[in-house]
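Before I ask anything, let me first share the structure, which is written out below as structure tokens.
Left out: one protein chain. Kept in place: all the others.
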Amino acid sequence: MWEYTDKVMDLFYNPRNQGTITEKGEGQAITTGEVGSIACGDALRLHLKVDEKTEIILDARFQTFGCASAIASSSALTELLVGKTLDEALSLTNKEIADFLGGLPEEKMHCSVMGQEALEAAIFNYRGIPLDNHEDDEGALICRCFGVTDSRIRRIVL
Amino acid sequence: MRDCIYLDNNATTQIDEEVLGAMMPYLTLYYGNPSSMHTFGGQVGKAVKTAREQVASLLGAEPSEIIFTSCGTEGDNAAIRAALTAQPNKRHIITTEVEHPAVLNLCRHLEKQGYTVTYLGVDSQGRLDLDEVQASITGGTALVTIMYANNETGVVFPIEQVGALAKEYGALFHVDAVQAVGKIPLDMSSSTIDMLTLSGHKVHGPKGIGALYVRKGTRFRPFMVGGHQERGRRAGTENVPGIVALGKACELAESHLANISHERQLRDYLETSILTLIPDTVVNGSTKERLPNTTNIGFKYIEGEAILLSMNQYGICASSGSACTSGSLEPSHVLRAMGLPYSVLHGSIRFSLSRYTTQDEIDRVIEVLPDTIARLRSLSPFSSD
Partner (left out) sequence: MRDCIYLDNNATTQIDEEVLGAMMPYLTLYYGNPSSMHTFGGQVGKAVKTAREQVASLLGAEPSEIIFTSCGTEGDNAAIRAALTAQPNKRHIITTEVEHPAVLNLCRHLEKQGYTVTYLGVDSQGRLDLDEVQASITGGTALVTIMYANNETGVVFPIEQVGALAKEYGALFHVDAVQAVGKIPLDMSSSTIDMLTLSGHKVHGPKGIGALYVRKGTRFRPFMVGGHQERGRRAGTENVPGIVALGKACELAESHLANISHERQLRDYLETSILTLIPDTVVNGSTKERLPNTTNIGFKYIEGEAILLSMNQYGICASSGSACTSGSLEPSHVLRAMGLPYSVLHGSIRFSLSRYTTQDEIDRVIEVLPDTIARLRSLSPFSSD
């Protein structure tokens, strides 16, 4: 049995900001980022509403297919994003997501990486930057889900 | 956790009160070593003898054909090693892709030591193809080792047909019956099985005890080497309380076999209700040849751990995959071998009942499960696709 923190369990049972964003006002843009697939066993679709002038994230929503920590990580991510500029958001690490949750079991750290990657995808989509699919990563696959490797997690965590 | 609705009986079971009653004196007063000379040890020896008879009776075997072990895994390891040692010139093993890790990982290990292993596949219903057995078996096959019933799906294999083929080619035949014992009547006296594994904690006995049936006349070398306990076939001071408990558990299991429809009815009710009330659900594995207590259900578009933890909130205990693999992130090797689609693979839950399961408990599951599944689906990016 995984040792989940109370915060993880709370956000799993009562996730904040689930769903999609469809409405936007003037001067606002909606962007999405998606990682993972059903084949892998986890996937996250992140929706952001961005103020085009200030690049401030006004709203963040998620849809997640995955385990309890994937759902909690997604919820945490959306809470951390609102109010940040895109540049500030880009510097968000998966460790901050994990910290927000009071920690994740080591085997589950990649669930938080998924959030960080979906964020990157959403912002790159918004800015029209092509997505790099991390194929250069070395090390054993520890989550087949979307090619996150050991070394990448370590890099991101450290 | 009195309020737990325990539907994880293929992982482990509750000790029956009578079993506990039978073992208690051997945890307290009668602590002697059955191998000792003094009466104090000797009394204990008699209790071990009775237990051996009880286990033998459930299997339709003779007491001398029963070796007590510490668990199902030990039984599997001991049987497979013994079969290979007895036939040093044969280097081929036949097993299936859906065995418990106790057999599967040992076979993988033996491959590294120069054995050739055929892993029989299963169809999308989890069933074996006898033609595949026939096609792979040769005179050089030392051992056919397959499970009686699968722990994840409950699917029961055509044991005697496989055994007949094994006999025809002179291979030894071992059956991991950890999940079948107590749920299906077994009779070794009319069987093709040479060795059969069972585990105490799956039949309302305690953890830490199991047994291996070895047909009279089968050459057997001990896995655990040391003292001459179990007539030289399993060294180590006998786990007397465990043995006595296993004996009683087998006696109770034998008499309960007549009422096994209790589990079957509740299981069927649970299964039908889920399929009816919750959209996008499927039963994994053949429903024809199946253990009466088990159903494995795929909830499409959501993930198993999330389902388990949500049910856990309501005190409902079930599992995804076997307990042995639930610590890992891999989807079940059994469901993968069945070639299930990904939408099902990751969201499958095993419900396994016992003679203690009640109608009220199943009603409660049926009451809370639809909303639980709906909530998780509302979080998923796929369900609306």
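Letters A and B name the chains as they come in the text, with residue numbers starting at 1 for each one.
Basically, contacts are C-beta pairs under 8 Å (C-beta built on N, C-alpha and C of every residue); 3 or more make two chains touch, one makes a residue touch a chain.
Remember, predicted model here, so these are calculated numbers, not experimental data.
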Residue touching the undisplayed chain, where the options are B:A86, B:L130, B:A235 or B:I366: B:A235
Candidate in contact with the missing chain, chosen from B:K49, B:K207, B:R264 or B:R336: B:K207
Subunit B residues touching the omitted chain (full complex): 1-2, 4, 6, 8, 11-15, 20, 27-33, 35-41, 43, 70-74, 76-77, 100-103, 105-106, 109, 199, 201, 206-209, 224-229, 235-242, 305, 308-309, 311-312, 317-320, 322-328
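We take it that only the chains that are shown with their structure count from here on.
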Between subunit B and subunit A, distance of the C-alpha-averaged centres to the nearest whole Å: 40
